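With one protein chain withheld, the remaining protein chains of the complex are depicted in position.
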Amino acid sequence: MKKKLKAPYVISTVFLVLALIFFIAPIFLAVITSFKSPMEIAESILALPKSLNLDNYADGMKKSDFLRSLRNSATITFPSVFLIVLFSSMGGYSIARNSHWSKLIRSMDSLYLASLMIPFQILMIPVYKIFKNLGLQNNLMGMILMLTGYSIAYATYLYVGFVKSVPREIEEAALIDGCGPLQMFFRIVFPLLKPITATVAALHVMWLWNDFQISIILLQRDKVRTLTVKQFYFFGQYTAEYGMAFAASIVAMIPVVLVFILLQKYIVAGISAGAVKT
Amino acid sequence: MKKRRGHVTATKLAAYLFLLPGFLFFCFSILIPFFMGIHIAFTDWNGINYDYNYVGFQNFIGMFKDQRIAQPIRNSLVFALIGVVAGTVFSLGMALLANSREAKAGKFVRTVFFIPVCFSAVLTAFIWKFIYKEVFFNAFGIKSPLGNPDWVIPAIILMGLWNSSGINMLIYYSGLKNIPTDLYEAAMIDGASTMQKFRTITLPLLTPAFSVCVTLTLTSYLREFAMTLSATEGGPGGASRTLAIYVYENLYKFSKAGYGQAVALVFALFCILLGNAVSRFFRKREVEM
Partner (left out) sequence: MKKRLIAILMIALLACSSLVACTVTPASNEPAKESEKEAEPEAEAEADEPEAEPEAAAEPEAEAGDDEITSDPIEFTWLHHLQEEGKQAWVQYCVDRFTEEHPNVTINIEILTADQYDTMVKTKAANGDAPMIFDASTTTFPEYVAAGYCADVTDVSDYADFPEDTLNQGVVDGKVYGVPLDVNAYCIFYNKDLFAELGLEVPTTNSELIAVCDKLVEAGVQPFSGGFAEQWCERIFVNNYADPATVMLNPKWYEEKMDGTSNFADDEAWKSAMETFASYKKYWGDDPFAVTWSDVQNDLATGKAAMTMNGSWIISGVASINPDFNMGAFPVPRTEDPADNKMIIKPGNNFCVFNSDDEELLKVAKAFFKFMCSKESAEFYAVSASGLTGAIVDVDAGPCINEINSYQGDAQYVQAGIVTLTSEYNSVYQDIMAQQTNQDEIDVQAWAEALDEGFAQIQ
């Protein structure tokens, strides 16, 4: 048994090392760049920084108004992700379980998928119009609304496929026990969707945190700007402060990476179908 | 009997109500704006003036006369083709690699794979422009592929793989974790080989992940925009100008908003048909437990 495992294990290790190099090398460049002065970057991107200079971090955080932007980012991201997970898991569940009898529900799947093909550029002017008429520009609440709505389709689409892998027997058993639809979903189905929920949450925390194209048009005042938008202050029309930009973006990604590490434990080994049956 | 019917309608009603809140958000952000903007495709609006005239299907007919649209279409298709194949193999491979390690190492590997996702297109482009220009030149003695019309698209896709494979890796990975473990145990008792287990259990049960990843990777490469803009701005000489960039240029730069909207609509329709076909292909193969 042990001998058998060896060859594939070696091959997979070789691939893994190659993949890790591919992924880590540019991250490494980003990290060392964040410690360099403009002149050091000009001389060589590859060389190690001469000293562990934290100026870029200090200046970058100051220039991006770090605490306020961080608060704005968090205020937008986390409630939106909560709403996305809540409503798209419900929607995904409904589509997965009911599309066999309802044409309308079946077409929702296609509608959501279709909406993912619409380029944002053609939505820009109307979205701006809606926000202007509702007085929602420069409003974090408005941004939550927008981002939630913009992400629902993708998240729901993701849930649909995965709900199908939840054995139906459990629900049937619960139904017999007199469980209502709401109870059924939140008490029984939702906990079984943990792996995909963790995935949806991790992805959307990352996406919303890093959103630029929507934020830049709807949040135009400094007071409501997010970390991601603020990072573009390091890029002028003719100048770019890459050291600071990398420093600020490395600091900005810490919360996202932390969330990812935390959520990982929910992407646990699959539910055992046998265990469910009993 | 009466009770039974009441139950069925209630379940049906519940099914709709479950969909409703998400759908309303969706309407607000996408559906309503989309329909608000659709009429522009039938006008000669230049994107600047306050007024415009309706011109019927002229913009749509104009697409067939537009000789400049051929290259962006071709580029977007090349992006999609190479991107989907490379992206699928790559991120599925990553998920399997991450899955093959024991818990702690796996966690580290997944985090490393995920971190690049947090870098913006601009910063990704900065790092990779450097890698292509200096590292490629010193290590292999070749010029930067970003400056070469024949290699620019694969080069941008490689940047994209670094930047966004983490997303699909995560979806495949949670798909892998969703596979009931006792299936593997049963197969092991039956004496199935690793390859057999992969083909008969992993692949079929991974179909939900495939339907999501393949469909969305396909259409996101068809709509390739941000990474290319940061890396080459569609250059050199238009060799990486995608249809999405062309639409953007028409909408906001060339003062042909009506035409740009028309191209965008036709293109979206094409993506919808293609995406639906691909999605249906996989959805049919999804195994319901």
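For clarity, chains are labelled A and B in written order, and residue numbers in each chain start from 1.
In this section, a contact is a pair of C-beta atoms (placed from the backbone, for glycine too) under 8 Å apart; a residue touches a chain by one contact, two chains touch by 3 or more.
All figures in this text were calculated on a predicted structure; none of them were measured in a lab.
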Touch with the omitted chain, as defined above, among B:G47, B:P180, B:G258 or B:G275: B:G47
Chain not shown: contacting residue from A:L16, A:I41 or A:M253: A:I41
Of A:A174, A:I188, A:I217 or A:V257, the residue in touch with the unshown chain: A:I217
Hidden partner interface residues of chain B, rising order: 3, 6-7, 10, 13-14, 17-18, 20-21, 24-25, 28, 46-50, 67-68, 126, 129, 132-133, 137, 143-144, 146-149, 232-233, 235-239, 241, 249, 252-256
Chain A residues touching the omitted chain (full complex): 38-39, 41-43, 83, 124-125, 128-129, 132, 134-142, 144-145, 178, 180-183, 216-217, 220-224, 232-233, 235-242
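Keep this in mind: only the chains that are shown with their structure count from here on.
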Whole-Å gap separating chain A and chain B, where each centre is the average of the chain's CA atoms: 15
Residue ranges of chain B touching chain A (in the complex, touch as defined): 10-12, 14-16, 18-19, 21-23, 25-34, 36-37, 93-94, 96-97, 100-101, 107, 109-120, 122-124, 126-128, 130-131, 134-135, 162, 167, 170-171, 173-183, 194, 205, 207-209, 211-212, 215-216, 219, 222-223, 225-226, 244, 247-248, 251-252, 260-261, 264-265, 267-268, 271-272, 275-276, 279, 283, 286-289
Complex contacts: residues of chain A adjacent to chain B: 8-9, 12, 15-16, 19-20, 22-27, 29-30, 33, 45-46, 83, 86-88, 90-91, 93-95, 97-98, 101-102, 104-105, 108-110, 112-119, 121-123, 125-127, 129-130, 145-150, 152-154, 156-158, 160-162, 164-168, 181-182, 185, 195-196, 198-199, 202-203, 206, 209-210, 212-213, 228, 231-232, 235, 240, 242, 245-246, 249, 252-253, 256-257, 260-261, 264, 267-275
